[in-house]
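Heads up, one of the protein chains got dropped from this complex, but the rest are sitting where they should.
Our next item is subunit A:
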Amino acid sequence: MATKMGLFRIAANQLACLLKQTSLRGTTASSTRCMHFNYVPETPSQDHGETARMNFFQSITSAMDIAMASDPSAVLFGEDVAFGGVFRCSVGLKDKYGAERVFNSPLSEQGIVAFGIGIALTGSTAIAEIQFADYIFPAFDQLRSEAAMYRYRSGDLYDCGKLTVRAPCSAVGHGALYHSQSVESFFAHCSGLKVVMPRGPIQAKGLLLACIRDNNPCIFLEPKVLYRSAIEEVPVGDYELPLSQADVIVEGTDVTLIGWGTQVHVLRETAALAQQKLNVSCEVIDLVSILPWDVETVTKSVEKTGRVMISHEAPITMGFGAEVAATIQRECFLSLEAPVERVCGHDTPFPHVFEAFYMPDKWRCLEGIKKVVSY
């Protein structure tokens, strides 16, 4: 039922977008979501065997299903996860693994993360859900002062490496201040954590399994706009994708474009636009892991192209793009032909009706590329 509703909604959105593009000009603003990007399904690796059509939330369920089947100590908990989760990511798991292993928690984010740390400390696997990344801040102390430092401060006597915190993040069209945030840079300053943001179902499943099994506390940020809109053939079996490894999505020679999460899809479209309108060849890199991040793949690309644009939804000041830019400046100084450009969210809270003007969309990104190539 949930899936049917989802498909219906996707069809309705596509129709609304179509109508908006053709006949609605001049009429009053529509409340219907119109996606600011197109999702291009990816091809699963041959090595991972049989596949099935899944959207992003189904691939998350598949990953957690496999994690729980292969590790009897694994538990999954958070607000409203027992009935399947408000984004349907845990549908069916309580019935399959029992109410002791898949359960609701009281409504307290600091409690959820701490409870997960306590479980992980005993060697069991804890998969905690924060309902929206916007609500992870009550748990900031537990993540920053506790989870990130457990191993270090105890001299490796105790750790919470078996903890994974999942949270839906980023823009969704109408989420306003507290259903839209991209929180990765706050955690990028917390050594001891791993921070990951996938761009699609195949990648999400492999990375989530890697996070759950990694022996360090991981924050797994799921761009919620992709939950139903990103659909592709996903391997049904068990596979992991490497953390701290960036992906070159599109190869190019003139400018390196760096992003993560949903923004990778915006950059992919921008690269096509740049080729078409400016005859500029862009290399698109999905950073994938925010902490620790893959410096090598980035610098290798920049040494080739000599020009860089970094783009993320989060506000520009002290966004993770600043760290990437500073590192590029240090590592690739002699290769750079232009200043590193950043096209990001503005230094404002995330607005409701002004989302279209807030977002680093493909037109702002295209303008950024123009600046970089004409320097």
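To be clear about the criterion, a contact is a pair of C-beta atoms (placed from the backbone, for glycine too) under 8 Å apart; a residue touches a chain by one contact, two chains touch by 3 or more; residues count from 1.
The definition used in the following text is that contacts and distances are computed from a predicted model.
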| query | Can you tell which of "Cytoplasmic tRNA 2-thiolation protein 2", "2-oxoisovalerate dehydrogenase subunit alpha", "Probable electron transfer flavoprotein subunit beta" or "DNA replication complex GINS protein PSF3" UniProt lists for the chain that's not drawn? | reply | "2-oxoisovalerate dehydrogenase subunit alpha"
| message | Using the touch definition from the top, which of A:T164, A:S185 or A:S244 touches the missing chain? | response | A:S244
| note | Full-complex touch with the removed chain, picking from A:S70, A:T122 or A:T348, is A:T122
| field | Sole contact to the chain not displayed, among A:G175, A:G259 or A:G319 | value | A:G175
| task | Could you tell which one of A:L273, A:V295, A:I316 or A:L336 touches the chain left off the display? | result | A:V295
| request: Quickly run down the residues of subunit A that touch the omitted chain. | output: 5, 9, 12, 73, 75, 79, 86-87, 100-101, 103, 105-111, 114-124, 126, 131-132, 135, 138, 141-142, 145-146, 149-159, 161, 172, 174-176, 178-179, 191-192, 194, 215-216, 224, 244, 292, 295-296
